[in-house]
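As you look at this complex, bear in mind that one protein chain is not there, while each of the others sits in place.
Moving on, here comes chain A:
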């Protein structure tokens, strides 16, 4: 089942390793830059490229890329987790799982810059060098340049990991425009290079400020541990004079860009490979393939990515492939049941109904609380999930992976961490959507459970709320709760597209009339969702658009998914109404829905 994703991941890592020699030689070439001696520049670079140290670095870098790849695969998700308040974000950063991520990226960054230091050579090559001062002749001194570079790598690795949380770097977005992998990569490569250069520049600035103030500490520590002297003859690097060294800054920036580039390319290739469309068979004659059939995969909840791929495939087949549509509309051979259509429409409708319920519950919660963004006590919604409860310690990565290893090895990467109290409620709701025993299901059914919550919380956190810092931390980020509601809306968009295209196609292609039986259901689900979405967009902050990030590798598509969902929903309804036209009057629906439908028929929506 998850073989598909595993092989895709392996292929993407293989490509990123294969691209490593290219980026490395580019780095070598740029690191040896000397504009005044171009011939020497070229010969030096060529010599360095064939040197054994470069080969060793290359091996080491390949290992680093593989480890990074494993981390990406482990942590990536198709549903972004959106922290609803600052404390939730803080909790996300301090989560043990994230700490492991950060620390390993720290050391991997150090490893990469060590390779870079060895490659650049010269004064960066080793950690120690013979002292030049007269009183220390014969002793070894600490080479601060080497240390400076290593610490820069560690810092960049850490900030990469941190920014990954803030910018949702692990989120794999699916794009509306399908392209061949090579074209997609080629088209976006300039952006990746630009991003890594800019990101490296920002990290560099932060690092230099940090080193200027605190560089003294690690230098002293390392020199004491390794019993090295501090060379007093040259400037220390935590002084203005020491830092105003153009060649040092250039090499630092080049190394940082190199580090970011190799990592970003790995992330980027992984995203391209995973989000590529996969064609599932609609039905299969062999029982061993039955697990891979579209209706089966659609209804599975386990690896979210497979469900997303199946929905994407449904949207594509409904639009482009008459042959496969025919299979969807077909009847089963003995019995004459429309199993395929029933399974597909049921799954899509349950997705839509789930979103409707979620929106209604959110709206009710907001309405019962007065304004959604009132101060302090109204942070009901995010407090329970954001507050790190002591009793329930989040499972560490090791713990989790060991338990996962017992069940099935590949469930982990794309299923968000459900045990964690910090995970977005959406994810928990989504996975527990049809589980009547789950507490969320109950709260959807009876909104007053939700209303009871706030009073308890306002009583217990009453005195805390008076403090400004707590207020700041617990205050809900204005747009985040809206974004969190629609975090998985890509699935709904595909469901809407798939359903509406299939229904529109059924007008001419459905020979047995299987779609007709579900048409009233489909229309009423869509209209109910439209009503809920319309109500949601009347809330404050719902229709404000986030500012566009200029250059980041994190995909910010999730911030605007609600607009995409609204547009897809209206288009889906119009697709059905323009195809069926006046025939829709014969479809059973409530008077209210009929009125709304008439609006669509008259193009007044």
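Operating definition for what follows: a contact is a pair of C-beta atoms (placed from the backbone, for glycine too) under 8 Å apart; a residue touches a chain by one contact, two chains touch by 3 or more; residues count from 1.
Note that contacts and distances are computed from a predicted model.
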Missing subunit (named according to UniProt) among the choices "Glutamyl-tRNA(Gln) amidotransferase subunit B, mitochondrial", "Aladin seven-bladed propeller domain-containing protein", "Small ribosomal subunit protein mS26" or "Red chlorophyll catabolite reductase": "Aladin seven-bladed propeller domain-containing protein"
Among A:37, A:180, A:205 or A:511, residue touching the chain not depicted: A:180
Of A:235, A:535, A:570 or A:594, the residue in touch with the unshown chain: A:570
Footprint left on chain A by the chain that the document does not show: 175-180, 183, 187, 316, 319-320, 497, 501, 545, 548, 557, 560-561, 563-564, 566-568, 570-571, 574-575, 578, 602-605
